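A quick write-up on the structure given underneath.
Just one protein chain is left out here, and the rest sit where they should.
For chain A:
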Amino acid sequence: MPADEAHDEYHHDLSYREGVPPVRTRQGVELYCESTGEGIAITTLNNFFFSAPFWRDYTDELARHYRVVSYDLCNHGRSTRLPQEPTWQEHTADVIGLLDGLEIDSTYLLASSASTQLARDVALAHPDRVRGLVLAGPVLGPQGMRRHRGLQRAWLRTLNDHDIPTLFSHMYPEFISTQMNEEYGAAGYLGLRESFLAMSTPEELNNGLTLAQKGDSSPELLTRIQAPTLIALGDDDILLSPTAGHELAALFPNGRCEIMPKAGHVPFLDDPAGFQELVRKFIDEAEAHV
C-alpha cells in the first residue's frame, strides 16, 4: 500500500478538543463530551477500548444529518476519575445525566462490543430516553453471554500477566477481520497498536474488562426492550455468527439484524461508510414510524 493511501486508511485523529466544557452527570462526576451536528441525537457508548475522539472517523457522515454525541466514560479518558470504578448502574446514570446536561430528551444509542450491555441497560431503565439502539458486534448473545465473557476473561488475564502490547497482540486477530488482517499487514497492525496504546492505560483496561464480565446476562431482558434495535454484525465476527445475530435480533420486539460482509467484531472499522449508511437507513425508517 503506498504511503499516502496508508495515511488515509489508518486515519485516527485521537486529539481532544480544547475548551469543551465537561458535562456534570452526578455528584462529583463530569464527563468529557463532544457534540457534532444537529437534529436527532445519536449518543455513542465507549466499550472501554475507545475514547470519545475515536468515534469521529466512524460518525462523520452521520453528523451531517444528526447530532452525534460522544463522551468519555467516568474513570476513562478525560472524564472524572473516581477511586472506585463505576458500576453499570452508575454508567447508566451518567448517560441520563449527560442527556439532561445537553438538554436531549431522547437519543439513539450507538454501542460497540462491551458497551452494547450498557445500551441494553439504559434502554431497560429509561425507555423514554431511548429512541433506538444500534448494537455493533454485540456481546449480547441469543442464549447468554458465557462465550463473550470467557474471551474477556482471557484478555484480562493476558493484560495482567503481561502488558497492553501483548494484550493487543492477543486481541487483534480475534477482533480484526481476516480481510483487514491481510490488507493492513504488519505496518497497519503496528499503527493500530499505537492508537490502542494512546487510548487507554492498563488500569482503565483492567477496570473495564473486569466490569464487562459483570451484570445480568439473561437473553430474556432483551424481550422487554421496545425501542427499535439494529444489530450490525460482521459476518467475520468470531463472537457471534450471522445465524446467532438473526436469533438475537428476533428477541427484541422491534429488532433487525444487518450483516456486513467480511467485517469483524468492530464492523465499522472495516467499512465506515457502509456502517453509517446502515445506521442512517435504520434511523430514518424508525423515525418514519414514530
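The criterion applied here is as follows: a residue touches a chain if its C-beta (ideal position, glycine included) is under 8 Å from a C-beta of that chain, and two chains touch if they have at least 3 such contacts; residues count from 1.
The rule we apply is simple: contacts and distances are computed from a predicted model.
For the chain of the complex excluded from view, the name given in UniProt is "Carrier domain-containing protein" [choices: "Carrier domain-containing protein", "Peptide transport periplasmic protein sapA", "Menaquinol oxidoreductase" or "Nickel ABC transporter ATP-binding protein NikE"].
When the full complex is taken into account, the listed residue touching the unshown chain is A:E194, out of A:E38, A:E194 or A:D216. In the complete assembly, the contact with the undisplayed chain comes from A:S169, out of A:T87, A:S169 or A:Q226.
Seen across the whole complex, the unshown chain contacts chain A at 1-4, 6-7, 9-15, 165, 169, 185-195, 197-198.
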